[in-house]
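Some notes on the structure that comes next.
The complex appears here minus one protein chain, its other protein chains still in place.
Here is chain A:
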Amino acid sequence: MAAAAESILALTGKRTTGQSIRSQNVTAAVAIANIVKSSLGPVGLDKMLVDDVGDVIITNDGATILKQLEVEHPAGKVLVELAQLQDEEVGDGTTSVVIVAAELLKLADELVKNKLHPTTVINGFRLACKESVKYLNENLSFPVEELGRQSLINAAKTSMSSKIIGPDMDFFSEMVVEATELVKVTDSATGKITYPIKAINVLKAHGKSARESQLIKGYALNCTVACQGMPLQIKDAKIACLDFSLQKAKMHLGISVVVDDPVKLEAIRREEFDIVKRRIEKILAAGANVVLTSGGIDDLCLKMFTEAGAMGVRRCKKSDLKRIAKATGATLTSSLANLEGEETFDASQLGHAEEVVQQRISDDELILIRGTKARTASSIILRGANDTMLDEMERSVHDSLCVVRRVLESGRLVAGGGAVEAALNVYLESFATTLSSREQLAVAEFAQALLVIPKTLSANAARDSTDLVAKLRAFHHKAQQNSKLSHLKWAGLDLENGEVRDNKEAGIFEPSMSKVKSIKFATEAAITILRIDDLIKLDKEEPRGGDQCGA
């Protein structure tokens, strides 16, 4: 197959076509899904990833696992990107999206082998995807208001249950929900409420135990004051956020000053110092008593701050400063120059907070900005046994924050634990029978593919998946046939005990948006790969002028 085509191509390379490339792609996709499969669900386990330097990452997050893997196969790469996309868009459900996509491909491959044209399959998948999203929105989701705040906590718990913080989910879900609620922003123009979870600063400090992680109402900054003479606590703080260094003015490289009068040398030296001194004077004169800068503060200037009783913090991260500026109502100033070409610092550029204090956490010191004026901020300080654990905790908390935000913003939930998938499966199967074209087969396979989620969940919990899934489907069939029994549509898996239960009652929720997106993304990815019928892989061009890069 490949060898025959080689001579036709002008360049050296390999060409694979037809069924063989399709099978190859599918195998690759399935292989990728198999890697992440065991991390799905509350009884899923983690992966340890060791990179070539020897650094260790322990994670349960599908996107992180796939990002770290060096996937070479092109179809595999599509799946990796798929996980990334889900991560960016929703933040959670990265594992399930990959598994569903791979399963779709596997089943589609069978259809194509049975001489169904790929385009027909694609059409069928599109139709099925549209139908299922419609059905999900109409029948399977319910508004948050129905259950109130508890539903938020439950949604956070569901997302955490599979993660390292699972055992402490009562504690963390409460924290995550509170943190998200603290950063609520109402757009004054449109009245739209958003929850920019980026404003939640997640810091890590090792020591103590996970339970001692804390939520801080205010912004925590992983820096210390520039020198010890500065006050460690300032009430009613006026904060200046600067994006330049308070260091001796220095000419750019390559510019040299030529003087002929030796006396002037001293003047230049003095001036260098005076420039920065004047700047600080202006800032302090505007009333600032906390100065945060992304650059350095020269030792020379520290005394000015100390004398004014002001706190100076250097080398803050710019992203931190931006958020602080937003939270306190300050302007992140990148230069003091105004339009007239003079240097000014106006009091309106200052942000306000009730208190800025330096606090000792473990062996480290943090600066906390409490009671910010413009909008509330929150920070989470994670504690844990070691760095690898903290990293994983951070990822888990981030996922949960995303989930809570999605729930708050979209306001709709679905029941988790495979409930949605099973319901859609039953629905799509009956929907398929209403179609009299070839698409019927594809829709039916789509329905079948969705079942991979409950199947994997029960397999990971070491339960009899065939038996459980059959039971689950029976419940949903009843719910859809008999309108009196419609409460059965919340039936999902209880993986602890290996039973089917009402997951709405048990409080296993996922944001409906996450489910919708993951079905859509999975379908799209499957279609993309399915459309391929030819793979041309060119050999690397021989580098002419010696080997420079190697890769």
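Going forward, a contact is a pair of C-beta atoms (placed from the backbone, for glycine too) under 8 Å apart; a residue touches a chain by one contact, two chains touch by 3 or more; residues count from 1.
We adopt the following convention: contacts and distances are computed from a predicted model.
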item: Record-based protein name (UniProt) of the chain missing from this complex, from "Protein transport protein Sec24-like At3g07100", "Fructose-bisphosphate aldolase", "ER membrane protein complex subunit 1" or "T-complex protein 1 subunit gamma"; value: "T-complex protein 1 subunit gamma"
item: Residue of A:Lys130, A:Lys235 or A:Lys250 in touch with the missing chain, whole complex considered; value: A:Lys250
item: Touch with the omitted chain, as defined above, among A:Ala385, A:Ala470, A:Leu485 or A:Leu538; value: A:Ala385
item: Which of A:Asp46, A:Glu110, A:Glu355 or A:Glu524 contacts the chain that the document leaves out; value: A:Asp46
item: Contacts of chain A with the absent chain, listed as residue ranges; value: 23-24, 27-28, 31-32, 34-35, 37-38, 42-43, 45-58, 60, 65, 68-73, 76, 164, 166-168, 206-211, 227-229, 248-251, 253, 255-260, 262-263, 265-266, 268-269, 272-273, 299-300, 302-303, 306, 360, 362-363, 384-389, 392, 459-462, 549-551
